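Okay, so here's the structure we're looking at.
With one protein chain held back, the other chains of the complex are shown just where they sit.
Naming follows writing order (A and B), and every chain is counted from residue 1.
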Amino acid sequence: MTVAGGMTRRDLVGRGIAGAMLLSLPGALTACAGGGHNASTEVNDVLRFSNWTLYIDYDEKTKTSRTLEQFTAKTGIEVEYHEDINDNSSYFAKVAGPLSQGRSIDRDIFVFTDNSRYPQLLVNKDWVEPLQKDKIPNIVNLIDAQKSPTFDPDRTNSLPWQSGMTGIAWNESVTGPVESVEQLLDDPKLKGKVTMLTEMADSVGLVMLANGDDPSVVTDSTFGKAVERIEKAVGSGQIRRFTGNDYAQPLTQGDLAAAVAWSGDVVQLLSSNPKLRWGIPESGAMLWTDNMLVPLGGSAATASTFMNFVYDPQIAAQIAAYVNYVTPVKGAREELAKTDPETAGNPLIFPTDQMLKQLHAFSGDALNNQEYIETWQRVLGA
Amino acid sequence: MRRVRRYVLPAYALLAFVYLLLPIGVVILFSFNAPSGRFNYVWEGFTLDNWLNWDAVPGIRDAVIKSLELALVSTIAATVLGTLLALAIVRHRFRGRGATNLLIFLPMSTPEIVLGASLLTLYLNMRIVTGFITIFIAHVLFIVSYIVVTIKARLIDFDRHLEEAAADLGANEWTTFRKVTLPLLAPAILSAALLGFALSIDDFVITYFVSGPTTTFPLFVWGAARVAVPPQVNVVASAIFVVAILVALGNVLWGLRSRRTALEPMPQALPVPEQLHHAEPA
Partner (left out) sequence: MGWLHRHRSVTPYLLLLPGLAWLALFFLVPLGFLGYQSLQTGTFESGYTFDWAFSNYWDALSTYHEQFVRSFAYAGIATLVALLVSYPLVYWIAFRAGRWKNVFLLLIVAPLFVTYLVRTLAWLNILADEGPVVGALRDLHILGPEGRLLATPVAVVAGITYNFLPFMALPIYVSLEQVDQRLLEAAEDLYASARQAFLRVTLPLSAPGIVAGTLLTFIPAAGDFINAQLLGTPRQYMVGNVIQSKFLELLDYPAAAALSFILMALILVALLVYARAVGSERLTG
């Protein structure tokens, strides 16, 4: 870190071309204390919400989300819903610019996954607004397992939207059950027809579990062991490639036999191909949670009102029924059982206690460890 | 041997066209598909539904409108700048002509990724918020070079007789420009503008870097490709394709007409001296 004053002089010396340049880049990227924060407790007329695709209930016929409509009906707040998040890093890159300059991104809620470095990074850089808990009485419905994550121990800045499990999915018409990471990485019958996820926490975490190590406490040696194993499988041609959501199409088509995959995806894919299966590997699976945060300059008051609304078990049930990911709201399953017992009984959407014991989270520190990140990027081939 | 040779080349041409047009066919075909699940990969049944409800996918309508708006303003700005540049380069002698040529040529020879990355660096450093304006700036930047090249080519071949004749008849420079040069240059300007429009609507790489929260159609497709590409994307792509082809066809036909008019022999009452036959060398 350098002092802003000293930087400016070196700036002018080093960049005669650019002419008068008064602001230094480090200054622009780090000087963020204050400037741009929105502490108002007034609730706005409009909620601007950026979310992942296919992540809220959506009625094809009316082309709207029932949840959002009910929210507007109840509170009078219109919702501008943007499905512009496809993955953590590219969305973060989009918003980092304005946020680093203390500017609002014209959103009141955005959603990042806790198995990426971004929630921690956002909190560290003070690019988020604190929630106004007095507007969220329903926060008591938050399931116990989510009450105190490492990046936000008091839930000052975030609340879960949905959780998901990362396990192994396979296509029954191409292969028999793939129930262990070993099989995924070593079975010659699956060679070239297997993918892993680009998310470090998902792939490395899963392999660490298979090695008998604990992914919530990552050390250089446990990390190295897992990475080595993955690299071997890449080198031998066992792993075809690393994917984001884009394993879904090849897996459904049969180009892939098995993939490290997200539980909710597979539930949604079953309508395209009933022969898909998902399971928690023998050694355990990874749990991740997409968290709602309020970006710098956004209206925490309006956002908090919305969060309170979706923490009502009935609304949470409605969302879970469509989205098919794991809801963080207590009582949602019971609500759903009243109208849709089949979905309520689906263990991929409402994992059993037995399953919950096999789910692990990835260490937050490791996520922000620059060396690990670069090592992983090299494994990914970039 | 001659007989076989007569058929080899056309047969090859046919194969080549099949190769070129196959993916387009696939795109258009699958815009009519009725997929049961998320993926539009296997042909399942014909439907007009995707075309009727082309904006059923959230975000696609805004993305398309954004792309069209951007293309329109970028093209207009770039065409104006580019035409002026081309006129200056071809018709005037000035110091730094070589350097100017080079400067115009450079963006075309720089990979889009470098253009995008450098613009993003500029915006980050100057604390400029990325969005519509930043994309507009980027698009004009990389389109201008293509416009200059296209119009330059036409200007070099330009028959200046008509302009000289207009001057002889007493028209001043501006009137000559307005009534003779510009109309004759119009097909080239239009071609260049169409090229610019197409480049802007289709641009992905540069836009990807500088768009910030704004989404254009190509950006939308990129996002969708990470999850599942809905058939509506095919619909929009096919629609753009059809419109572009029609416009291009129209331009081709109009170009043929204009050229015929320009090449009509002048009335012999006005003999034109020999030295006016040569246009300025490049």
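Note that in this section a contact is a pair of C-beta atoms (placed from the backbone, for glycine too) under 8 Å apart; a residue touches a chain by one contact, two chains touch by 3 or more.
As the structure is a computational prediction, the values presented were derived from the model and not from experiment.
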In the whole complex, not just what's shown, which of B:34, B:129, B:190 or B:240 touches the removed chain? B:240
Just name the one of B:144, B:166, B:185 or B:227 that touches the chain not displayed here. B:144
Kindly state which of the options B:62, B:164 or B:202 is in contact with the chain not pictured. B:202
With the missing chain put back, which residues of subunit B would touch it? List them for me. 9-10, 12-13, 16-17, 19-24, 26-27, 30, 41, 80-82, 84-85, 87-88, 92-94, 100-115, 117-122, 124-125, 137-138, 140-141, 144, 148-149, 152-153, 172-174, 198, 201-202, 204-205, 208-209, 217-218, 221-222, 225, 229, 233-234, 237-238, 240-241, 244-245, 248-249, 252, 256, 282
Could I get the residues of subunit A that touch the absent chain, sorted low to high? 1-2, 7, 10-11, 14-15, 17-18, 25-26, 29-30, 89-90, 92-93, 96, 121, 124-125, 192, 234, 240-242, 249-250, 253-255, 368, 370, 373-374, 377, 380-382
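In the analysis below, only the chains that are shown with their structure count from here on.
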From the mean C-alpha coordinate of subunit A to that of subunit B, what's the distance rounded to whole Å? 39
Across the complex, what residues on subunit A touch subunit B? 21, 23, 25, 28-29, 53-54, 58, 60, 63, 81-84, 86-87, 94-95, 97-98, 100-101, 103, 105-107, 244-246, 248-249, 252-253, 268-269, 271-273
Residue positions on subunit B within touch of subunit A in the complex are 35-39, 41-42, 56, 58-59, 120, 123-127, 129-130, 211-213, 215, 222-228
